[in-house]
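Before we start, here is the structure in question, set down as structure tokens.
Missing here is one protein chain; the remaining ones are kept as they sit in the complex.
The block that comes next holds chain A.
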Amino acid sequence: MTEYTQPRLMQGNEACVEGALAAGLNFFAGYPITPSTEIAESLAGRLPKAGGVFMQMEDEIASISAVIGASLTGAKAMTATSGPGFSLMQEGLGYGVMAEVPCVLVNVQRLGPSTGIATAPAQGDVMQSRWGTHGDHPVIVITPSSVAEVYTLTVQAFNLAERYRTPVILLMDEVVAHMRESVVLPEPGQLQIVNRPRPETPPGVYNPAEHAGRPVRPMACFGDGYRVHVTGLAHDATGFATSRPEVVNVEMTRLNEKIPATAGEIIPPEKICCDDADIVLTAFGGTARAAMRAMRLARRDGLKVGLLRPVVLWPVPERAIAGLAAAGKRFLVVEMNFGQYGREIERVAAGRAAVYGLYRVSGELITPAEILGRIREVA
């Protein structure tokens, strides 16, 4: 039994497992890959004990496919992978988006492209998580910075997936996944658990066309008597394929708008000491920890530095960024890539504020001292 209330030393990947189980996970399929493997290994033992299913599939394409299949029957399903596997999952991810199948995809980023460095931290999948699958599509990507937050955000990932009927990506990095911290888990009763909307009327009476106007429609699950059809082809409100432009237009617009732009604020970005700041460090995931330290060091030296830490990466929490830009703050974006999120900050700042970057891809963490140095350069 998991002991609640007692502080426990826990790794990020373990916290992900605890969070998933607390959210009601009952199906996992995956393929081993560093630095996400602990999630699969732990669930291999835990899930069957909880009456759920763990499957090691033949590859990541099969893993995400099995996850979607399980979710079609009503299961809460998840997979976990890293860069090379995430690339393979793009096909299934797109299917999940198009067919509106809730599931959670954990990507513990490693240095890429290709095999890159398996054990080195990086944050290079920011854009892939947004645009990796083809076609215009909505996406929710959330990113934790601490072990405790891995737990709560994993629960949130399931809740958002169920609420919006869509795959949700939990984008971790190697630092957060492998770091150990002492955490106190909330008791399961304290968690709010969201379940997907289901038909409110029985089979025969239920008519999906009646819900055509709803951004998120009820989901009839396999085996429940509704005899539904699911396809990755463009389809109408009843789920059957169509290529009639007037229907496709309505459906693709609804799909792309069902996750509102304001969803970036569902879990508000963390803003620390921004009110009087001249420079707002902007960082997420493991990098935000170094940025936090750098902010403290800078403040000690009398530099007015704040921190903006987006938790939902996609949709971009534009209100918070725009507000800071309008208030004349300058941004210093720190990330373990060559500026993938920095360009989003520039886009939202729209010329109202200077945006500087500290970007590095070397397989090493960006240190507080480095950040402090860069703050001095731009201050």
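To be clear about the criterion, a residue touches a chain if its C-beta (ideal position, glycine included) is under 8 Å from a C-beta of that chain, and two chains touch if they have at least 3 such contacts; residues count from 1.
The working rule: contacts and distances are computed from a predicted model.
For the chain that is left out, the UniProt protein name among "Hydrogenase nickel incorporation protein HypB", "2-oxoglutarate ferredoxin oxidoreductase subunit beta", "Glutamate/aspartate import permease protein GltK" or "Fe-S cluster assembly ATPase SufC" is "2-oxoglutarate ferredoxin oxidoreductase subunit beta".
Residue in contact with the omitted chain (choice from A:Ala23, A:Ala40 or A:Met55): A:Met55. Contact with the chain not shown here comes from a single listed residue; of A:Val17, A:Ala40 or A:Val67, that residue is A:Val67. For chain A, the list of residues touching the undisplayed chain reads 1, 26-27, 29, 45-46, 48-49, 51, 53, 55, 57-59, 61-63, 65-75, 77, 91-92, 95, 203, 222-233, 240-241.
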